[in-house]
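Missing here is one protein chain; the remaining ones are kept as they sit in the complex.
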Amino acid sequence: MEKILTKKALPQWVKTLTSYKVYFPKKDQENRWNYLEVGAEDMNLDFLNTTLPPKKLLFPQNEVFLEFFESTDGNQETLEVKEILPGEEPTVIFGVRPCDARAAWLLDKVFSGDFTDPYYWKRRNQTILVGLGCDTPPWENCFCLSVEGSPYSEEGLDILLTDLGNRYLVKSLTENGAKLIQPGKALFQEANPEDQKKAKTIQAESVKKIKRQLKNARGISAKLKGMFDSNIWDEESMSCIRCGICTYLCPSCHCFDINDEVDSTSPLEGKRVRTWDTCQFPDFTMHSSGHNPRPEKASRLRQRLFHKFRYFVENYDKFQCVGCGRCISLCPVGIDIIKVLDKVNEHGT
Amino acid sequence: MARIEDLKEEARKLLREGKLKYIIGYAMGSNGWMANPVFIKKPEEVDKLIWDPTCVHNLTRFLVDEKRRKAKEKQPDTRPVGIIVKGCDSRAIVVLLQEKFINRNDVYILGVSCEKAGVVDDHKLVKKLKGKKPKKIELGDKGQFIISTDEGKIEFPVGELLAERCLECKANFPVIYDVLSGEKIKKTLEKPFGSLEKIEALSAEERWNFWKAELDKCIRCYACRSVCPMCYCDECVIDSINMAVTADTSAEEKAQKIKWVQRSPEASENFVYHLVRAIHLGGRCIDCGECERACPLDIPLRFLNKKLEKEAQELFGYEVGFDPAQPSLISCFKDDDPEDFIR
Partner (left out) sequence: MEHNVYIPKLAKITEIKEEVSGARAIKTFRTVFTNGTRFEYRCGQCAMLSVFGKGEAMISISSSPLVKDYLQFSILKMGRVTSALHELEVGDLIGIRGPYGNGFPIENWKGKNIVFIGGGIGLAPIWSVLQTGLLKKKDYGKLALIYGARTSKDLVFKEECEELKNIMDVFLSIDVAEPEWKEFVGFVPQNVLDKKPSSSTTIAVTCGPPIMIKFVIKALKDLHFADEQIFTTVENKMKCGIGKCGRCNIGPHYVCKDGPVYSWAELKELPQEY
């Protein structure tokens, strides 16, 4: 069911969403945005893309799993363990680019399966993603089409907005999306065939504007199998400074660490915390004994690319890369995942 | 004007004669306007080298990698490594020499002088170009930056686009080199620490609020530390995770390692991380600005390090990174030091 909402009416719609915590992309510096709670004057979708993807809100940088404390019950010392789930906080994130929503859809697969991650799902189930399709590529290094995404893809989104100039075409994709429109339904008009035609034209045009391309991604995935011992990884990782930016800012990366953080030792009081982690840090895979399966930068770059373009494909038949281009644009030394994979395409069989 | 052609001949000769293992330099970037670090192993590849205002990186960082690589090899290739440095980068090499982290004959320094210019700042460039995409940036003869875009060439006076640190540059030509391209034009610096004035004018509470807002953004990606040539410790004291473990490290040592900073990016932990790192760089940081450039969340880290550089100068008369024979700030004292408790 498609509707129309004028850009002027967007803050008014948000005003009706009183039971939700609402995030918009807010400008930090020139060309840098991040999702923040904003005042009505900032409720617009005039942005390219955020530095930190929506994964920051669904799978935060740190969260508490449980708290533990020792107490003396009479003469007996007891240890109590308390589960700390995320609170009840219905949330709406406005302005999610389709690539980032697709990444959330990929993370959904990771955090379900044989075991369900209750912390991720508590947040995911109470968060509504309102997407904004990309009439032009937000970053110079976007390549969503090459990894089976598109500027108007719908996976992971509850609502998709298409910018028609002074108004949006609003497409509700899920039950949650339809529910979100309800409180402000008076602000929406029915979409007429002209609007729909205009939207289709814009969407078709957007596909032609994507500048960067990774050719033969599925072929590369197959070729990678024989490239495990290639010296291409050593060459391409020479300039890597193993900073972690590529993985921390990647919307579909999900590696994490679990640590106990103690507030008091006697009586024992503390919490078990999950934080982001990255396969690019040298100690990521180091055993207690000091043995490290990936001591070299080359093996860690190889792991990142294999995970995204081969192992994830073997497990889920999808790329774990949505082509958002953040890792390319923000790498301090310009390591370019498309360039590296192009080399694999050339050299591999 | 400094030109890369001057250095390419020397580079080719040294590689042909096998005198250098490889040369660390700048090449055309593939994913934006900035140059990328490149490692030239063969004389034929020397043509990849470029020199222009997009050569922002401090390549000295890769000398740390080279040392780590040699340490792991049973029979390391002990030939020196060539490196292209700007004035600021050369001061980083001086600090590494002062600390005896590397030897002078480990490195062959190909210096370039920034003369009256420097490197371009990404945020300023984006603001000035208003949506146009920069493809190439050159330094013009009249002291201006010439930016090539799809819509033609645009010129700006260098002062409008220079990185903040270039505006406070203390060494616009390398202070140590084996071969130099460009002229040694001394730049007069009116206010060597001018960028600190606004922050220093804030009250203690305002400063606290400023830093709290900035450090709340920090996601502890450790990019600031990873990009810094002076952060070369194998085991970082403000990282609760890493530990230099060998087969001889006992279980007790591993069990008793103190977690000075927790991994969670809470305000308290972020403050300790950044402030301790700044203190560990006091008297060592040469303000290459890489930490601030690398930070994906634009935390103004330069202020912390610049402040300590100012204190090193005001309290101890210490200039960082000019004389390889000078001892490091925290490992020496002078008779006229401000406090007398060490005498």
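Per-chain residue numbering starts at 1, and chain names A and B are given in the order in which the chains are listed.
What we mean here is this: a contact is a pair of C-beta atoms (placed from the backbone, for glycine too) under 8 Å apart; a residue touches a chain by one contact, two chains touch by 3 or more.
What you see is a predicted model; the values in this text were computed from it and never measured.
Trainee: If I consider the whole complex, including the chain that's not displayed, which of A:D117, A:E154 or A:D195 touches that chain?
Mentor: From the options A:D117, A:E154 or A:D195, the contact with the absent chain belongs to A:D117.
Trainee: In the whole complex, not just what's shown, which of A:R32, A:K297 or A:R310 touches the removed chain?
Mentor: A:R310
Trainee: Please give every residue of subunit B in contact with the chain that is not shown.
Mentor: Subunit B touches the missing chain through residues 250-252, 254-255, 257.
Trainee: Touching residues of subunit A against the unshown chain: what are they?
Mentor: Considering the whole complex, subunit A reaches the absent chain at 65-66, 68, 78-79, 81, 83, 85, 110-111, 113-119, 228, 254-260, 262, 265, 268, 270, 272, 277, 279, 284-289, 291, 293-294, 299, 303, 306-307, 310-312, 314-315.
Criterion: only the chains that are shown with their structure count from here on.
Trainee: Quick check on the complex: what are the subunit B residues that touch subunit A?
Mentor: Touch residues, subunit B against subunit A: 29-32, 34-39, 57, 61-62, 65, 123, 126-127, 133, 217, 219-223, 226-227, 240-243, 245-247, 249, 254, 262-266, 290, 293-294, 296-298.
Trainee: For subunit A, which residues count as touching subunit B in their complex?
Mentor: 28-32, 34, 51-52, 61-62, 140-141, 238-239, 241-245, 248-249, 257, 259, 261, 273, 275-276, 278, 281-283, 286, 288-290, 328-330, 332-334, 336, 338-339
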